[in-house]
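One chain of protein is taken out of this complex; the other chains stay put.
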Amino acid sequence: MNLYTYASPANFYVLAGKLIPWFSWGAGLLAVWGLYISFFLAPTDFQQSEAYRIIFIHVPAAWMSMFIYLVMAFWGAIGLAFNTRLSFMMARALAPTGALFTFIALWTGALWGKPMWGAWWVWDARLTSELILLFLYVGIIALWAAIDDVRRGDRAGSLLTLIGAINVPIIYFSVKWWNTLHQGSSINLMKAPSMAAIMLQGMLVMAIAAWFYTIAVALVRVRRIILERERQTDWAKAILENE
Amino acid sequence: MEWASWSDFWHMAGYGLYVWGSFGVTAAGVLIEVILLKRAGADTRRRLKRMQQWATSLEGEGQ
Amino acid sequence: MHRFLLAVLRRDLTLAARRRGDWLIAQFFFVMVASLFPLGVGPEPEMLARIGPGVLWVAATLASLLSLTRLFADDHHDGSLEHMVLSPEPTVLLVLGKSIAHWLIYGVPLLLIAPVLGIQFHLSWEAIMVLELSLLLGTPILSLLGSVGAALTLGLRGGGVLLTLLILPLYIPALIFGAGAVDGVMAGTGAEAHLSLLGAFMVLSLMIAPWIAAAALRVSLE
Partner (left out) sequence: MPDALLSVHDLACARGERLLFKGMNFGLGKGELLLVQGGNGQGKTSLLRLLTGLARPEEGEVRWRGESIRRVGEAYHGEMCYLGHANGVKDDLNPVENLRFADGMHGRAFDQTRAVATLERLGLSRCLDLPCRVLSFGQRRRVALAALLLAGATLWILDEPLTGLDVHAVVLMEGLIRNHLTAGGMVVATTHQALNLDGVAVQRLLVGNVAIPALM
């Protein structure tokens, strides 16, 4: 029994089935804990009053949106380099959740921006980069949807993810540069003068909850993808009959 | 404890719309994703099962 | 190696010369998109001069996308793409050659038309010079990154729209630095920083994009 055992879809299917309940329950409990910190332990901010509580969603969602993209790029690169089927499936399983978190980050950013800056949307470097990240996610998902052949779709999607991953830092930098030129001083979202330890703790707990959720959802999705692709094999047929 | 009453809690010092709008949409997004995932999983399994039954019925006819 | 590159260039340029209508369409598209803006936002010279650089840059990216859908599609359709991929030279050189040919056919004419449109937008001579310089550095980026999208969407239904969706986000740095350079010179803050960043992005695209496009091409031909 070693790591390679789980690289085979059949074994990973079983392993994922065992892991899903743990991650789901973990995500639920952590979310409850995180929400408790967000609403009952974290004090009112003297500048932003209660509106700042949005960061407990906004910041973890923004972290996740970028991190999931990087993980997708990682799996894509592994798949292209070593021709491992499972890594392509992981990349596919992660994309919709990444797009969801990107959308949440944008939505909460707008709802936070309105009371803080008096505008639903500002062309701030972070928000703009996040919007472009959403475009990248949509592009990748659309490319997968357009390609019927599984192998071609896997590789094409991974190549697009990779060139996007190289481009995202450049985009972020360029938008930031553009932003400072056009607005004089950029509005810094994270410049909360007194970031209390309890706030940081709340964001971390929420971020870990989001992690557990992402893993659980991705595992469910990857199990479905495995079953669909391996339906000709004996073990998949046996699973279908027994379920 | 920060809140004097439940209505205070929902009011969020006048920022209720923004705070609950954020948390609400997040919860809705997660919920929708989970429901869609459940449904897609069930659909896939049902479809694959039917395809399999069809394949075995064809084999039966062939013999 | 460079003989192969030259052969690809000569081939694509000859083919483009045989079908002048095709590449004129993209240039007319560029002119038309740019001309729609004054009609949409009004003819005030100050406003046009302010939005001019951005409009011309956006129009240039759209015009390049319009022509990119056919970068590999025609050769794929008649089978010559397979023959070229099966040549004894690396596919990277093929992609690089075709990107350079695309730039010569579609990018260079934009450089010639842009000053005329710049005058329409009441840009100063200085601004037009910088616009030219930024397009000179920036349009190769459009061809290079576009080749990745063209290779990925080769032979797909609705490939043209998909190509736009995939590639436009990647163009954003070029758009920002390019239009920013002209803005900078108009605002009196200088264009050097923008132009050097644009140049750096061009060099980076030149080093990375052909490799990814070549890999994408092999995937799409499988």
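Side notes on the structure shown:
Note that the chains are named A, B and C in the order they appear, and that numbering of residues resets to 1 at the start of each chain.
One rule holds in what follows: contacts are C-beta pairs under 8 Å (C-beta built on N, C-alpha and C of every residue); 3 or more make two chains touch, one makes a residue touch a chain.
Keep in mind that this is a model prediction, so the values were computed, not measured.
Of the chains displayed, those contacted by the omitted chain across the entire assembly are A, C. Across C:80, C:124 or C:196, the single residue that touches the chain missing here is C:80. Taking the complete complex into account, residues 148-151, 229, 231-232 of subunit A touch the chain not shown. What subunit C contributes to its contact with the hidden chain is residues 3-4, 7-8, 10-11, 14-15, 18-19, 77-80, 82-90, 218, 221-222.
One rule holds for everything that comes next: only the chains that are shown with their structure count from here on.
Subunit A and subunit B have Cα centroids lying 17 Å from one another.
Between the Cα centres of subunit B and subunit C there is a gap of 42 Å. Among the residues of subunit C, none is found touching two or more other chains. Within the complex formed with subunit C, the residues of subunit A that make contact are 80, 132, 135-136, 138-139, 142-143, 146-147, 149, 151-152, 155-156, 159-160, 162-164, 166-167, 170-171, 173-175, 177-178, 181. Contact residues on subunit A toward subunit B in their complex (touch as defined above): 39-40, 42-44, 49-51, 53-54, 57-58, 61, 96-97, 100, 103-104, 107-108, 111-112, 114-115, 213, 217, 220-221, 223-224, 227-228, 231, 236-237, 240-241, 243. By the touch criterion stated above, subunit C contacts subunit A in their complex at residues 145, 148, 152-153, 156-159, 162, 165-166, 168-170, 172-173, 176-177, 180, 183-184, 189, 197, 201, 204, 208-209, 212, 215-216, 219-220, 222.
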